[in-house]
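Every protein chain except one is present and positioned as in the full complex.
Order of writing sets the labels: A and B. Residues in every chain begin at 1.
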Amino acid sequence: MFRWLPEMVSTYGGDIDSMMYLIYYIVGAWFLLTYGATALFLILYRRREGRRATYIEGNSLREAAWILVPCLIVLVLDLWIDFRGGEVWAKVKGRVPQSDLGIQVTAKQFNWEMLYPGPDGKFGTGDDLQFENELHVPVNKVIRVTLKSKDVIHSFFLPHLRLKQDAVPGRAIEAWFQATKPGRYEIPCAELCGFGHSGMNGFLIVHPADEYERWVKEHWPSS
Amino acid sequence: MAQTHVVATGAEARVASGIATGKMGVWWFLASEIVLFGGLIGAFVMSRLGSGGWSEMAAHLSVPIGTINTFVLLTSSLTMVLAFAAADKGDQRGIRTWLLLTVLLGLTFLIIKGFEWRSEIGAGFTPMASNFWSFYYTMTGLHGLHVLAGVVINFLLFLSALMGLLRGREHRVELAGLYWHFVDVVWIFLFPLLYLSWSKGGH
Partner (left out) sequence: MSEGVKVEERMSFFRTYVFSIDHKMIAKQYLAIGLFWAIVGGLLAYLLRWQLAYPDTEAPGWGFIGPEFYNMLVTMHGTIMVFFVAMPILLGAFGNFLIPLMVGARDMAFPRLNMLSVWTLALSSLVLLISFFVPGGAASAGWTGYPPLSAKPIYTGVNWGLNLWILALALEFASFLMGGVNFLTTPINLRALGLSMFRLPLLIWMQMTAAILFMLSVGPLIAGAVMLLLDRVAGTSFYLPEGGGDPILWQHLFWFFGHPEVYVILMPGLGIVLEIFPVFSRKPIFGYRPIIYSTIAAAILSFTVWAHHQFISGMDPRLAMPFSITTIIISVPFALMVFAMIATLWGGSISFPTPMLFALGTLAIFLIGGLTGIFNGSAPVDIYIHDTYFVVAHFHYTLFSALFFAGFAGLYFWFPKMFGRMMNEALGKLHFWLTFLLFNAIFIPMFLLGAGGMMRRIANPMQYEFLQPLQPLNAFATIATIFLLLAQLPFVVNFFWSLFAGKVAERNPWHANTLEWSAPSPPPHGNFDTVPVVYRGPYEYSHPSVSEEWLPQDRPTMPTATA
């Protein structure tokens, strides 16, 4: 199933993919066990001449153990998945790491507005620059994104980086990522936002370090 | 294809649990109503915790009028209890008297509430004025609809008592009473929340 995943190009993307694999193997094992047992029983215990079914109720502890013990195993495995997952979740959604580059991404029907603070690093000053549907970042650097919305709920989705975060009007929500490979990656909207939801798309352009410097100089010549 | 029709009267049928069927039905219904008002009140509380300035708005509510209305509703619960006591004894005249008083008190509550709303809207505090007012009108409005429903039920019971139709069916007064007390209890929550639970300059 996971060869269908898009190419993974972020630092924490691997952790998320690992969680998917972990769960896949665990539920895969359960799938084989339960389907296997079911198929076996359906064959072994087909109605046959001269054979009567075994009368067993399964209410006593000794009999119910056959289903209670597997349930216990399910619980233990589930909790393991949860605690491993908790660490990954905290990494992605917990504290946003320190970063030099913070960009404000405002969603609206039906595109993304990327606002850069410019060389002074502050928003609301003369050197701010806004781009439509283009998010330029340097590779291997932590990027902070503040998500806003002008109208309805949208969702900022970077499939190749395994990041998704809703942009809710009335809120400023922080997210972060660190891209590991230069390239052009799509930023679809992942929350129904009206008739233009389909096609609401932006691009994350990850530049190698020197290319990013050139891009900055191109747009802020005086810096 | 039309057939003869056999009916088992539900409220009087054999009762395996010991609780009369009609009464149990009303309790299940009230359980759903409790979560309805609980959800609305919960939303109010969460919204209030998340915003400021509501106490300034709430200061425009009239605590004296709210208090009077509370007494009106509490008294109507008393008259409802007395109607039930009369029903228990098979006292048809008592049923009629106390039910009618309950109806009149319920109507009084609604009329007072109507005047309250009119003066608040007249002063510019419409449901759109702020979130506090949106909640206030929604909560008291939904409650008011429930009071109205109760008034109608009690009035219909009063009419059937008048026409002698309650003989042998007096338990219906208890069922209506359960609903009426519930409506009263909801108000007992709304009144302090909306009118009383504010401090000067607080949330």
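The criterion applied here is as follows: a residue touches a chain if its C-beta (ideal position, glycine included) is under 8 Å from a C-beta of that chain, and two chains touch if they have at least 3 such contacts.
From a predicted model like this one, the values you see are computed outputs, not experimental measurements.
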item	value
Visible contact partners (per top-of-document touch definition) of the missing chain	A, B
Of A:P70, A:P97, A:P119 or A:P208, the one touching the omitted chain in the full complex	A:P70
Which of A:L163, A:A179 or A:V206 contacts the chain that the document leaves out	A:L163
Residue among A:L115, A:I143, A:A179 or A:C193 that touches the chain left out of view	A:C193
Absent chain, residues of subunit B that touch it	1-17, 19, 21, 24-25, 28-29, 31-40, 42-43, 46-47, 50-51, 127-128, 130-131, 134-135, 138, 142
Residue ranges of subunit A at the interface with the undisplayed chain	1-2, 4-6, 15-16, 19-20, 23-24, 26-27, 30-31, 34-35, 37-38, 41-42, 45-48, 51-59, 63-64, 66-68, 70-71, 74-75, 78-79, 81-82, 85-86, 88-89, 92-94, 109, 151-153, 155, 157, 159-160, 162-166, 168-171, 173, 185-186, 188-199, 201
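We take it that only the chains that are shown with their structure count from here on.
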item	value
Euclidean distance of C-alpha centroids - subunit A vs subunit B, Å	48
